[in-house]
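First, the structure itself, so that you have it in front of you.
Here the complex is missing one protein chain, while the rest keep their positions.
For chain A:
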Amino acid sequence: MRFKVGRPHIGRYADRFDLPGSTSGLAATFLGVSSLLLDDGETAVLTDGYFSRPSLARVGLGRIAPDEARIRSVLDRARIDRLAAVAPVHTHFDHALDSAVVARQTGAVVAGGTSAARLARGAGLDPDRVRVVTPGEPVSFGGFALTWIQSEHCPPDRFPGEIAEPVVPPARARAYRCGEAWSILVEHAGGRTALVQGSAGFVPGALAGRDAEVAYLGVGQLGIQSHDYIRTYWAQTVEAVGAREVVLLHWDDFFRPLDQPLRALPYAGDDLDVTMTVLTDLADRQGVGLHFPTVWRAEDPWSLIAPSR
């Protein structure tokens, strides 16, 4: 592949930042990469909670650690005071670096696999605030029921393998190994359902028979895969759960803080234009809505779907 400099312009897809705002009830707020706040007004759960967003130089050359001030400012800005659970989609630093600190600041448990548990304990989180989930078994948090389904990381997995020992920050980025990669199914007591697919990987057939009205779909590194891979990924996620609306995650350059305008990942690691070419075609042919979330904004993709239950 020829090396391209620069990055795609996210403005080319401006008309897809078109989700309805949440007026009441269930709301989903995108907070960068695969961090998604789900809040029904009484209970809130958060995937990842990655807010430190250290620079590329720091990630590449130094040791990284949660930035408590940046985490606090994001929690304040997003008006997050209590969380029931923080659920890392896997344990790479761009998902799970801050999960334990966010849990500590909000009274939440960190819920995930054994790698997430070791990461949380290494970060000093009280063991009774760490919950190792059983794949396929729903866990309730207020009105939310979350079910973790084993998935895969999108190739290439730069830091593969389990986290075998607690990781104590500051640590090298490579210490944040992938661990278990999850598809997280969300069912709300009001009947609304979603799939949060943090990484653009899949286990064939893993989501067969599952239902989700909305798919929050990670697309990080998807643009450097073959068109066949992209189509298969869509089939194994969006089509498998029968989602009617798709909202894209993990497209923003996570090497700069959230208080700067979001921009796409550089061509060096991804190509959002390729992803969008393939996904737009699939979405159009299948009559599925394809959207980007607006960071910080409480949105309601379910309102685009006629009540079906």
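In this text, a contact is a pair of C-beta atoms (placed from the backbone, for glycine too) under 8 Å apart; a residue touches a chain by one contact, two chains touch by 3 or more; residues count from 1.
Keep in mind that, in the parts below, contacts and distances are computed from a predicted model.
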Name check vs UniProt for the chain missing from the figure, options "ROK family transcriptional regulator", "Aspartyl/glutamyl-tRNA(Asn/Gln) amidotransferase subunit B", "ABC transporter permease subunit" or "ATP-binding cassette domain-containing protein", returns "ROK family transcriptional regulator"
Using the definition of touch stated at the top, determine which of A:D18, A:E68, A:D211 or A:D281 touches the missing chain.
-> A:D18
Touch residues of chain A, complete complex, unshown partner | 9, 11-18, 21, 23, 76-79, 258-259, 261-262, 294-298
